[in-house]
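The structure's right below; bear with me while I get my questions together.
Excluded from the complex is one protein chain; the other protein chains are retained at their positions.
Take a look at chain A:
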Amino acid sequence: MSSLLSSFMSFSRINGDSRVAPFVVVLLVVTALASFCNLLMPADSVFYVSTYTITLLGKYLCYAMLALAVDVIWGYCGILSLGHGAFFALGGYAMGMYLMRQIGDRGVYGNPELPDFMVFLNWSELPWFWHGMDQFWVAMLMVLLVPGLLAYVFGWLAFRSRVTGVYLSIMTQALTYALLLSFFRNEMGFGGNNGLTDFKDILGFDLQSDNTRVTLFIVTALMLCGLLVLSKKIMQTRFGKVIVAIRDGESRARFIGYRTENYKVWLFVYSAMIAGIAGALYVPQVGIINPGEFSPINSIEIVIWVAVGGRGTLVGAIIGAILVNYAKTKFTAIMPDGWLFALGAMFVLVTLYLPKGLMGLVAQLKDQQLKGEQHKSQKAADNSPNEKTEEGHA
């Protein structure tokens, strides 16, 4: 038992110059405080946090997890995926299917077997891929497997043919666009245009109750922390070093004997699975999943979150996602039409002036401060004997 504990402790220790450990602590404290203030404070108290805010925070954390997925693949391996929204949406659909099956006979048409939209389309029986989705564990397996499998097949084809750079980015855009179009079709059996919605409960708990919402929020926060620590750990192994090596010199890595395409495929699969988990946590909190999540613009937005926060830092991606989405919430309330312009401007500004994102800015400021202090102390040491003469000259 104690050896298990100690091995866990050594796993959770983050070495080196990283901001993961402090960030995890801050995130957990904020989560605990927000949950506490929602559940235990009276509604008229100053400290009361509304359930709306909790859900909003939960949504931000899901986006943050998605940004983490993109950072793993873009920041560390240099693969700019403009299609990660697809994996997010697939995870979301898997969760949505489970939630649809949980509605049972409480739907508008009261059919215990078929979801409402199938009754509406005059379907007589459940399509094969809906079977088993009433089991939570099957749905959770699908949340990981479907995005993982798609990423494996796509990655295997793309990386083995040595497609890189902008061509790969365009292909990922095409992938998410193709999925968007196909999920819009009613024949696909995923609710077409309207997607899946009107969920009632999850694992028997009412989705509208405060307790469930807070629990979902806490689960999201814990999951995010876990995946952040895991990703950091993976990047610290030799595997992670190879990934960075592939980013900086793929042919060199090949010539010292690494099959780089295998590394890229497995990292892509890992990243897609994180995106799938994010989608699965997003859907019960937002209450709907529709083909709009596949739209190419969503995937591009994720990249902007990561760029704003700082590539290849993990924590930066999370902070970027939270900040940009907070700005989006505020901005769209004031000027709904202007958001895309603001987003575009943000991207241009970050690319021009903050190529390393906010995390890079923080590191730079710290560096300057450190240098300034050193400089000052050095100057003081140099000048102290000469001070009088200088004053005399003045």
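Everything below uses one rule, namely that contacts are C-beta pairs under 8 Å (C-beta built on N, C-alpha and C of every residue); 3 or more make two chains touch, one makes a residue touch a chain; residues count from 1.
Here, contacts and distances are computed from a predicted model.
Q: Out of "1-deoxy-D-xylulose-5-phosphate synthase", "Bifunctional protein PyrR", "Urea ABC transporter ATP-binding protein UrtD" or "Membrane protein", what name does the UniProt record list for the absent chain?
A: "Urea ABC transporter ATP-binding protein UrtD"
Q: Which listed residue (A:G110, A:G249 or A:G344) would be found touching the missing chain in the intact complex?
A: Checking the options A:G110, A:G249 or A:G344, the one contacting the hidden chain is A:G249.
Q: Out of A:I234, A:A342 or A:A363, point to the residue that touches the absent chain in the complete complex.
A: Only one of A:I234, A:A342 or A:A363 touches the chain omitted from view, namely A:I234.
Q: Taking the full complex into account, what residues of chain A touch the chain not shown?
A: 234, 237-239, 241-242, 244-245, 247-249, 251-260, 262-263, 266
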